[in-house]
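A protein chain is absent from this complex, but the other protein chains hold their places.
Every chain is named by a letter (A, B and C) in the order it is written, and numbering of its residues begins at 1.
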Amino acid sequence: MTINRPLRLALFGSGRIGQVHAANIAANPGLELAVIADPFVDGARKLAETNGADVVSDPSEVLARDDLDGVIIGSPTSTHVDLINKSVDRGLAVLCEKPIDLDIDVVTQCRERIGTPKSPIMLGFNRRFDPSFAAINRRVAEGEIGKLEQLTIISRDPAPAPRDYIAGSGGIFRDMTIHDLDMARFFVPDIVEVSATATNVFTDEYMEFDDYDSAVVTLKGRDGELITITNSRHCAYGYDQRLEAFGPDGMLSATNMLPTTVKKYTRTETEQSDPYMNFFLERYVEAYAAELEAFAQSIRTGEQSSPTFDDGVMALVLANAAEESVKTGSAVQV
Amino acid sequence: MTINRPLRLALFGSGRIGQVHAANIAANPGLELAVIADPFVDGARKLAETNGADVVSDPSEVLARDDLDGVIIGSPTSTHVDLINKSVDRGLAVLCEKPIDLDIDVVTQCRERIGTPKSPIMLGFNRRFDPSFAAINRRVAEGEIGKLEQLTIISRDPAPAPRDYIAGSGGIFRDMTIHDLDMARFFVPDIVEVSATATNVFTDEYMEFDDYDSAVVTLKGRDGELITITNSRHCAYGYDQRLEAFGPDGMLSATNMLPTTVKKYTRTETEQSDPYMNFFLERYVEAYAAELEAFAQSIRTGEQSSPTFDDGVMALVLANAAEESVKTGSAVQV
Amino acid sequence: MTINRPLRLALFGSGRIGQVHAANIAANPGLELAVIADPFVDGARKLAETNGADVVSDPSEVLARDDLDGVIIGSPTSTHVDLINKSVDRGLAVLCEKPIDLDIDVVTQCRERIGTPKSPIMLGFNRRFDPSFAAINRRVAEGEIGKLEQLTIISRDPAPAPRDYIAGSGGIFRDMTIHDLDMARFFVPDIVEVSATATNVFTDEYMEFDDYDSAVVTLKGRDGELITITNSRHCAYGYDQRLEAFGPDGMLSATNMLPTTVKKYTRTETEQSDPYMNFFLERYVEAYAAELEAFAQSIRTGEQSSPTFDDGVMALVLANAAEESVKTGSAVQV
Partner (left out) sequence: MTINRPLRLALFGSGRIGQVHAANIAANPGLELAVIADPFVDGARKLAETNGADVVSDPSEVLARDDLDGVIIGSPTSTHVDLINKSVDRGLAVLCEKPIDLDIDVVTQCRERIGTPKSPIMLGFNRRFDPSFAAINRRVAEGEIGKLEQLTIISRDPAPAPRDYIAGSGGIFRDMTIHDLDMARFFVPDIVEVSATATNVFTDEYMEFDDYDSAVVTLKGRDGELITITNSRHCAYGYDQRLEAFGPDGMLSATNMLPTTVKKYTRTETEQSDPYMNFFLERYVEAYAAELEAFAQSIRTGEQSSPTFDDGVMALVLANAAEESVKTGSAVQV
């Protein structure tokens, strides 16, 4: 059975990521934003204006409604599990931003509590929906380069997050690398070993949180695949998001995106392109729209879509393993 | 005085280009599509559904309304001048697809009739709004490569238009090259000489219309600038739309756009990209949205925006000169 | 019959181009430089040192020798025809730098005088031997893009030649464009029409010689092929030498060469390459070596190799036609 009418969604959180989802709902003719919930009602009200959505400060008002098909959870991490539990109880489809929670025990309890919900749950690993990464994933699956042997992921943020954010972020592996770990699992679902090295190379600011500004993670897949993730908390030339998939028959690569195709040639330089797109809101604009459409499609058909709740669990498990590897100096079997 | 409320627009024509404008109006929060006029009411009705616009078959019903700020003329070329005249009479802002008309006398009469209208008139030379071409134009104007000396325009359609279309198209110069001639004038408004060479190199089909499948046009600017336009009615690798601006301090170039950044490397090839975007609806999707926004801005402020009616006239004058040059074998002064 | 021993060559002229040939002879195990002739004996002596060649000031001393297989004429243009005539009389193979002469009558007389010489004569249109251009030429001939329809040649010198050089150069078409005209004929031997436009856009210095700093030439081939050549006497970003061959099945392009593959990414720019190679001695270093080897192969086998004397004649005919077209404003049939 497929739902053919426009779907009615609720949005928890009207911050940066909530705004992205609200805009994509507005642009998607098959979706309607029914209500936005945020304790900071002013921001939510501003966002609701262009969408004609209701605004509430208390999430329970959302969960009490009976006109909803699904919810998008873009509120702070600490609220995720509670909202997931209650939404699942109400039979609502859920799209939850990563991470589910910073504590694996809390995540595991949530996993047990929800069991196999009737409605789909999707995790907000948006990069799986990036047109370039998704195309490589599909082409690798179709055998274009043979069986995958090596995967190289380079992922650098344009600028360090504020000190306060870092303090509560759960550390580089659970906050930043987790996206790359999910990307690794997008290509190689069965990871058997994690090794990681991390340093503070450009700032001492994170040391007090036992955190790092730079990291390298090596993953080994069940069939001997080798995956490297290179992270930095800063990057002068913008948001650096690249991937290479290597197999016996060749390689598929994806590089950063440019706002135009303009190149400049002068006495001192040639073939010079513009700066790269600054950060994830620009870089992954198409990915967020595609992610939302996949969520909608999942609701319409009732079929679970990737990335699942378990993908969220596994990404956290790998992030924890990476941290353990740094602390112990040993590879961690998972 | 600036209009702050959403602008109400009418659309003449619900064909391919009308659909582009309707979609862009829907996505632009500052615009509303009030009415679509098309004798083929069924297509218009389908288009209107998602926009909630009225549908009429007779253009005069549009012109009788008093709730409009402007009109977009996307109907067949033969209707352009009449709709421009009547819209201007009604004090409506006009965005008219190129060409104004295939007959320069008709265009000149229209020019005289409308004089200096109170409301803005804009010509639909969408490529001026392409982010890459617009960026080069701005950067050249800012002096980044010094005074412009040479401009190289390559413009090839992916596949020949149907024979019937060609028959009524006015010929390659007035139908296809006219866009490139306007691009030339975007950079060098004062063209003083036109030379052109044209051949039928891949099909004989156009000969009976005294038309060509391939053409090269050389323009000379008032200050000695040299501009080349290379056209072909077909192109195996997609819609080929490139531009290079050359000056004493360097060059700025824009090349074709790719759907992803994916590259492939195998035994027989390396650095292979996907096929280019197929045609103007994909290639110039951002340009059409920016053009519409410029039109809206023009209505709001009451200030005439480029490209103007006179830009439309001059492009046709140059197209006619190019055709004359091919027929006479001589350069034509304009 | 094939000669298997190392070939003994004479070199007329020890200037810039003579030095290139001398170095390539030294590096080619199948060639020996027997003698260098130059009135400026000092330069020749210096050059001969590393090659162990004899040095003479009078060309007739070269022609009197009986130990030679061929001559390379790299002396001033005014000496070319006389040296060709005498070398052919002596039965020697000839590799002569372009142009044969600036005066088509002189060239025609030379053509008649030498008739069909027993030994090969090759013209120094070195670009035919550039690995990229040669590869495209071969691949087009093999049908990789179907029948050639359009050829785009961009050719810009890094900096204007000195005023004195320009004065005696024969003008931009016979001095500079002639290389591009030969490149056009490398792909489309039968040119039937020439149109040209030329201006002085960045300096007035050449006007007194009735010459131009910038030019565009359009050629039409017998089968409707359209070829454009864009020339400038200066180019901030180095020696600009590019070519695109377009056919029904696709395009093959060659662009400028870089000294390394290094790219730079910063806050203000990305993917920035080094400046291009400065001028023909660097850009065409491989082409000169391959040209020499083709000449050697031609001597060994006795078989005439491209580019021929007649290729030299035709390039001059086209250069003259281009100049005539600029003066008359009309296309010139050839």
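In the analysis below, a contact is a pair of C-beta atoms (placed from the backbone, for glycine too) under 8 Å apart; a residue touches a chain by one contact, two chains touch by 3 or more.
Keep in mind that this is a model prediction, so the values were computed, not measured.
Chemist: Looking at A:130, A:157, A:225 or A:291, which makes contact with the chain not pictured?
Modeler: The missing chain is touched by A:225.
Chemist: Please identify which residue in A:42, A:58 or A:249 touches the non-displayed chain.
Modeler: Of the listed residues, the one touching the omitted chain is A:249.
Chemist: Have a look at C:14, C:87, C:119 or C:132 and name the one touching the chain we're not showing.
Modeler: For the chain that is not drawn, the touching residue is C:132.
Chemist: Which residue among C:46, C:222 or C:267 touches the omitted chain?
Modeler: C:267
Chemist: In the whole complex, what residues of chain C lie against the chain that is missing from view?
Modeler: 27, 29, 50, 131-132, 135-136, 139, 144-145, 249-257, 259-267
Chemist: Extract the touching residues of chain B with respect to the undisplayed chain.
Modeler: Its contact residues with the unshown chain are 236-238, 256, 258, 264-276.
Chemist: What is the set of chain A residues that contact the non-displayed chain in the whole complex?
Modeler: 145, 147, 149-150, 152, 154, 156, 193, 195, 197-202, 214-216, 218, 220, 223-226, 228, 230, 232, 234-237, 240, 246-251, 329-331
Methods note: only the chains that are shown with their structure count from here on.
Chemist: What's the distance between the Cα centroids of chain B and chain C, rounded to whole Å?
Modeler: 42
Chemist: Could you check chain B for residues that touch two or more other chains and list them?
Modeler: If we look for residues of chain B contacting two or more partner chains, we find 145, 249-251.
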